[in-house]
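Next up is a structure, given as structure tokens.
What you see is the complex with one protein chain gone and the rest in place.
Take a look at chain A:
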Amino acid sequence: MKIGVLALQGAVAEHIRSIEAAGGEAVAVKRVEQLDELDGLIIPGGESTTIGKLMRKYDFLDAIRQFSADGKPIFGTCAGLIVLAKRIEGQEEAHLELMDMTVARNAFGRQRESFETDLPVKGIDEPVRAVFIRAPLIKEVAPEVDVLSTYNGEIVTARQGHLLASSYHPELTDDYALHAYFLRMAKEAASVKR
């Protein structure tokens, strides 16, 4: 499976390393033409305002929406989760508006409130080591969105069909379970298409 990591800004190398460790092939994506050759796309952590601006500037919004419409899986972590959401609290405009959920940015507070913890995730055997950095939360989801994990009663991992989102950074640890999970999603999507 060939997975692209959107490389406009943020923690790109860590996702590439994690995908490769989980048995996939990974490339950094800087131009829309590169999307054609991919089986799945990761939108990494970074600053969602910066990533959102650069996506608009380089015509990624429509291209990624088409990528999603083709049934190809997308995984957003932290800023990537914000970019995927239909609604962002306190902002009129969202970005890709693909996942039917409302998210809150910086929901835990400032950097001093950032933390890591072991997090059970539905569909993954062992708890995932989850690193939350100025992390967002999923405040509301539509019925078709499956909640995969919560932290203190708040949603931090969710899946809607071929779309996956986490508030935290699985790519900052040596735990590749979530990347392996995403690779399985990409395999399933590819086999349906054939």
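Quick notes
Here is the rule we use: contacts are C-beta pairs under 8 Å (C-beta built on N, C-alpha and C of every residue); 3 or more make two chains touch, one makes a residue touch a chain; residues count from 1.
Criterion: contacts and distances are computed from a predicted model.
According to its UniProt record, the chain left out of view corresponds to "Pyridoxal 5'-phosphate synthase subunit PdxS" among "Methylamine utilisation protein MauE domain-containing protein", "Cytochrome c-type biogenesis protein CcsB", "Pyridoxal 5'-phosphate synthase subunit PdxS" or "ABC transporter permease".
When the missing chain is restored to the complex, the residue among A:Val29, A:Ile64, A:Ala79 or A:Val128 that touches it is A:Ala79.
Here one chain is not drawn; of A:Lys72, A:His95 or A:Arg134, the residue touching it is A:Arg134. When the missing chain is restored to the complex, the residue among A:Lys72, A:His95 or A:His169 that touches it is A:His169. The chain not shown here touches chain A at positions 7-14, 30, 45-47, 49-50, 53-54, 57, 78-79, 105-106, 110-117, 131-134, 169, 172-173.
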